[in-house]
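Not every chain of the complex is shown here; the ones you see sit where they belong.
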Amino acid sequence: MAEQPNHSDVVLSVRGLGKKYGPITVLTDVGFDVRRGEVLALLGENGAGKSTVSAIIAGLVRPTAGTMTWMGKPHAPLSPADALSAGVGLIHQEMRLLPDLSIAENVFVGRLPTRQGRIDRASINRRAEEQLRRLGLDVAPTTLVRDLKVAAQQQVEIAKALTLNARLLIFDEPTAALGGEETDLLFRRIEQLKAEGVSFIYISHRLDEIARIADRIAVLRDGQLVATHETAQIPVKVLVEEMVGRPLDRMFPTLDEAPGEVLLEVENISSPDGTFKDVSFSVRQGEVLGIAGIVGAGRTELVRAIAGADPISSGVVKIQGKPIGLHHPSDALDEGIVLVPEDRKGQGLILPQTIAENIAQTNYEQIAPSGWINPRNVNHFARSAISRFGIKGQAEQRVSQLSGGNQQKVVIAKCISRNPRVVILDEPTRGIDVGARAAIYDVVADLARRGMAVIVVSSDLDEVLGLAHRVMVLSRGINRGILERRDANRLAVMELATT
Amino acid sequence: MASIAGTKAEDAKISWTSYFSGGAIGPFIGLIALCTFLAFTSDTFLTLRNFLNVMDQITVIGVMAIGMTLVILLGGIDLSVGSVLALSGMVLGYLGNYLGWPFGLGIVAALVVSALCGVVSGLMITKLNMPAFIATLAMMSIARGIASIITDGQQIVGFPDWFSSLAIIRHFGLLSATVAAMVVLTIVFFVFLKYRPAGRALYAIGGNPEVARLAGIHVERATLLVYTVCALLAGLAGVILSARLDSAQPSSGIGYELDTIAAVVIGGASLSGGVGGIGGTVVGVLIIGFLRNGLNLLHVSPFVQQVIIGVVIALAVAADTLRARHR
Amino acid sequence: KDAKKIGLAVANLQADFFNQIKQSVEAYGKTKDLEIITVDAKGDAATQVSQIQDLLAQNIDALIYIPAGATAASVPVKAAKADGVPVVNVDRNAEGAPGDTFIATNSVASAKELCTYIAKQADGKGKMLIIHGQKGTTPEVDRTKGCSEALKDYPDIKVVGELWSDGWHQDEGFKLTQDLLQTNPDVNIIWGQADALALGAAQAVKVAHPDHPIMVAGFDGDTAALVALKDGVFDVTVTQQTQKMGRMAVDSAIALVKGEKVPAEQLETATLTTKDNVAKFIEQHP
């Protein structure tokens, strides 16, 4: 691989990095450089070790082998505090914010400025607000983070990193929860900082972003560096092949063009707090309905209501023409409606439990039809789900030890193994690598083919367009129109989404 | 993909112990070490008779700890168990000895009153969204007050012979009815938590209530039920204690809540919920029981006992961490 | 000046002995047209100081003070004196600051009488277990002292095991006795330093099914314990004159408020109580 050890611009160099968790080897002999004022993209499948590399550089995790040099000096941070004071900052992929503190305090956590011995609240509020506005989030800096949605929280995370005054920023999937507009604003900030000489390590599964923002690319596979590219203008096909280790022929499956009877009907439903109003649509058996919209459009609220997770103030939901009462998620589940939630850590997984336990929890009707659980069946069921969804992990492994993308797969696996009638997926591929993404798309198509009604909510327009028979566009909680597949294109959707 | 192999044998080795202790291997090792030590230092410790005595002595805490395990699994806490125990005994004694109710009916009434305490705590927690700590602290004070009001603080002595013999007569020279009740309850709840979906649901709720709700579990209903069961078991413990002491007094069970919670947590349960089990709780109860018994057999002075108990509890739990780190 | 309002600070109403005195004071106070304000420290000295402050804030004419905690605290007496309120100490007295009068059972003498009786019953020989009260507290120290004085005259009675309870509770009496019987199955005397402890001990004996009789003794004469004594649950106790002490406390308080002179110490002896004389105590607690 192309290494230039004494390149004058090199700020960080990593050599021979290795990491083991007991018997599990996660990284072997990883080495790369980061230069001043550049964006190095770090690519790889779920579980390839990207987050582990970042965590080591940022002092969160200690390596079991290898050395690092930062600004010409040895870099072996024992804690994030060490890394921060050296000028290395990280947005962790999975880290959550402090829900009971204000936005401003979250942004400046651990480094609150003082004036006359007191915390300078005016200044942090002002600076946080300023930073957030530049990222496209217009909320009061005193708002509690608890009251923010995932996307807004992600923006707060980014604001936190950008105010660090770090010389190297590691962004671990910063855009996974963001929409197009917010992403653009983020990239503009990155360009500005680059010009000031700040370096970035940028991790993302959205390969289209890489060409836009990265200067160089490093690809990891199974904990090893398999390629480095001196330019980001590499065909996606090549990158995918390097990541996955085999060529990937296509992304989206071909859809059956013959949906059946109408299965799910949603008539004039509104939420009590007005996040969505008077929304109506229907989904047929074997049909995939995409729901598009910009962040904050109310899509998540809408689908949560249909799944019985949130109350509705008016309207009805019908299955095969029969109105159903939705007072509790179990009501929806009884009717065969399942929801794959967008927030995997908050709503999808029980982190201290094993993969098997997580998957079993929603599937006891199948695993234990007699009402008695046989632990062997639990593991057996989990193993078949693991192989069906290509989860990298063992049935007995805790989900907290899985990489982010693999956790997402567990969520999908546990929901879909029920054999439902209506499947709602909210941001199903957030944080999922290309290879696995194609596999999930196949699963979606397969669900439809087996006669289920599928709803896919996604901020990734290509995903919605490539996957859905029809696309409903939501904006400010109102259904702005439903586009047939042949009419659905980026322009048409964006036009409706921004009304 | 990373290699996760090479641990199959070790896994298998650990699993049979962890199967029963519910993963609380550290405390389990602690228990074994403790028993070994006591067996060598006291010549009476390792006798059947002493073992049966210890079983007698742990019955009350053992029964309460079952209910507390459920509560803690759910991520809750119940401080009222000691007071509910006292209330149950007083209701029983009052109805039986003062009002002359048939004693069997008195037992039922005592259990109903206890369960009601749990219902009230549960409603405060689910409907009023109060922290479990506060709701059950309030119930602790209320139940104790009522228990004292019933007879203006007097104890009640002397129950029917058949009743007190429940705790005394050892059938087949082994189990008294009360110890048998504890053993049966332990097995029932062990099986429930391990092999019934409703039992697993408690783990899910404790792990993440929102995830559990989305999975169709009725979190509120389960919570209410668990607090009711916990109080009911505390009431049963009160009945057992009354039989054992052949008397009931409003001051009984003071401080039992800490003992009970300690037993559950020593057994590996996490106060933040979702982790633990009956197996671990049994280990915790046994550690506390054997420890107190053993120190008495060794004639250790009461003040030194306190120090030793503290140290041993710390060691038993620390063993788990050290083992985990070593791997 | 006539007394109208009397404060009663009780150590711990969960203990029958204190509860008896409280009931006696309240009942007798009623016949004297007095307002009795009762507070319960639940065994905590600091709580009691607070409660006595609250009582003094209400301008009580006299304070009947049953000290809580291991031994008597002096601060409540000082505070009352500072307010010119006379103090009747019951059961315990503080060294530095005694009350205007002190009403109590002579524990040492009573324990001595009890143990002498036990020793005689056992023909002056045998093995004995003692279940002590809370270690270091005044009643525990005095009762132990009295008994050991008695046992000096009976060298053939050996105390082969003793353990201490934390809170004088019945279930402790049970457990401690069970554990002691384990190592000393051949004892013939068990003394619990309070009736609750003795009742627990008696129950433990019952469970153990010993092949020889074991005599169980208590102390205090709690109402419920006296009934148990009649039924033969245990064998002997000494009955403290709680009702009388309550009445004496009220009378002393009235006298002190009037400015009359009251003896500094009014010690009563507890009456040895067995199956033979228990009936009259059950009818009317002394």
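Quick notes on this structure:
Each chain gets a letter, A, B and C, in the order it is written, and its residues are counted from 1.
Definition applied: a contact is a pair of C-beta atoms (placed from the backbone, for glycine too) under 8 Å apart; a residue touches a chain by one contact, two chains touch by 3 or more.
Predicted, not measured: the structure shown is a model, and the values here were computed from it.
Overall stoichiometry of the protein chains across this structure file: A x1, B x2, C x1.
Just so it is clear, only the chains that are shown with their structure count from here on.
Central chain by Cα centroid: B, whose mean Cα position is closest to the mean of all protein Cα atoms. Using the average of C-alpha coordinates as each chain's centre, A ends up farthest from chain C. Per-chain Cα centroids separate chain B from chain C by 33 Å. Per-chain CA centroids place chain A at a distance of 43 Å from chain B. Among the residues of chain B, none is found touching two or more other chains. Contacts with at least two other chains are made by no residue of chain A. For chain C in complex with chain B, the touching residues are 13-16, 19, 23, 135, 161, 163-164, 166-167, 169-171, 174-176, 178-180, 182-183, 196, 199-200, 203, 206-207, 222-225, 227-228, 231, 233. Interface residues of chain A, counted against chain B in their complex, comprise 22-26, 47, 222-223, 307, 309, 328-330, 333-334, 339, 341, 346-353, 357, 360-362, 364, 368, 371-374, 392-394, 396-397. Touching chain A in their complex are the following residues of chain B: 1-7, 11, 194-197, 200-201, 203-204, 207-208, 210-218, 274-275, 327.
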